[in-house]
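What you see is the complex with one protein chain gone and the rest in place.
Coming up: subunit A.
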Amino acid sequence: MIELSGVEKHFQGQVVVHPLSLTIKEGEFLTLLGPSGCGKTTILRMIAGFEQPTKGKILLDGADLTSLPPNRRDLNLVFQHYALFPHMTVEDNIAFGLKMKKMPAKEQRERVHEAVTMTQLTPLVKRYPHQLSGGQQQRVAIARAIANKPKVLLLDEPLGALDLQLRKNLQSELKHLQRSLGITFVYVTHDQEEAMMLSDRIVIMNSGKVEQIGTPREIYATPTTLFSATFVGENNIFSQDGRLFAVRPEKLKAVRNQDGAKRMGEVLDVLYLGSIHKLIVQLDDEPMTVSIVFDFTDDRPWEVGEKIGVNWNTEDEVVIGS
């Protein structure tokens, strides 16, 4: 569907995006995940046409897009701060793209109606953006983009400015919308939980480089680099005989009998997180703490200061690049 081949971007001599080749499949929900400044938004803006790659090509359905201006690319971008036109009603905002393409008025009305129904904006069509809440504005931004029936929808941290509860609701709405539309979504976020929940595949980025590409399950279970092991979910990194490996907190076991335990340590903190317990343990021989997650099967509570053994199964070790 979209193919990036050897795309790289330099700003004033600095490499912002290192050479990147990536194929995004039709109907896929692909997320670019990384901390701010990692180049994910730049990639999105290159696909949209607002930035020109320094090197490389971007193809959509096999056709080279690289030199086309944004208005002639068959894809739409949902901006982080929505960028709704303040002087137009919700309806006019949504119809904007159709008007620019000089679509017949009757068809325009149908498309707007469709987009409005899908985003549950029907009672708000006559309002102006400043009369809407943040979540409603976000819906208008999405409706405005999907009314054009683009081949690909690009979303730049679309939920970044919303509060947690609203974000959770809109996440599931987005996922639902993507399934029913069948459009390819390219999504940018720094929120790893959001990425895990929504994506078919995740591209983890750090300082302009791709760290790992994989399904949420692959990324969580078998991270290949130190960065992806620690950026997505909590992880404990051990080093032994010159190799690094990671063990997830839920794979670690705390044992009272220290014989045969792989590591010894002292309980620094006991955290109750509702459905789970968490122990923070200071290891004896290494200057690091590990977290251990377990459920409430143990009847004797762990105490701060207690000496314990830390154990795990060898098959739960995930070797990451040295």
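Everything below uses one rule, namely that a residue touches a chain if its C-beta (ideal position, glycine included) is under 8 Å from a C-beta of that chain, and two chains touch if they have at least 3 such contacts; residues count from 1.
By definition in this document, contacts and distances are computed from a predicted model.
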| item | value |
| --- | --- |
| Name under which UniProt lists the unshown chain, selected from "M67 family metallopeptidase", "Spermidine/putrescine transport system permease protein", "SGNH hydrolase-type esterase domain-containing protein" or "Nitrile hydratase subunit alpha" | "Spermidine/putrescine transport system permease protein" |
| Among A:79, A:245 or A:294, residue touching the chain not depicted | A:79 |
| Residue touching the undisplayed chain, where the options are A:14, A:36 or A:71 | A:71 |
| Interface with the undisplayed chain - residues on subunit A | 48-50, 69-72, 76-77, 79, 81, 83-87, 96-97, 100-101, 128-130, 144-145, 148 |
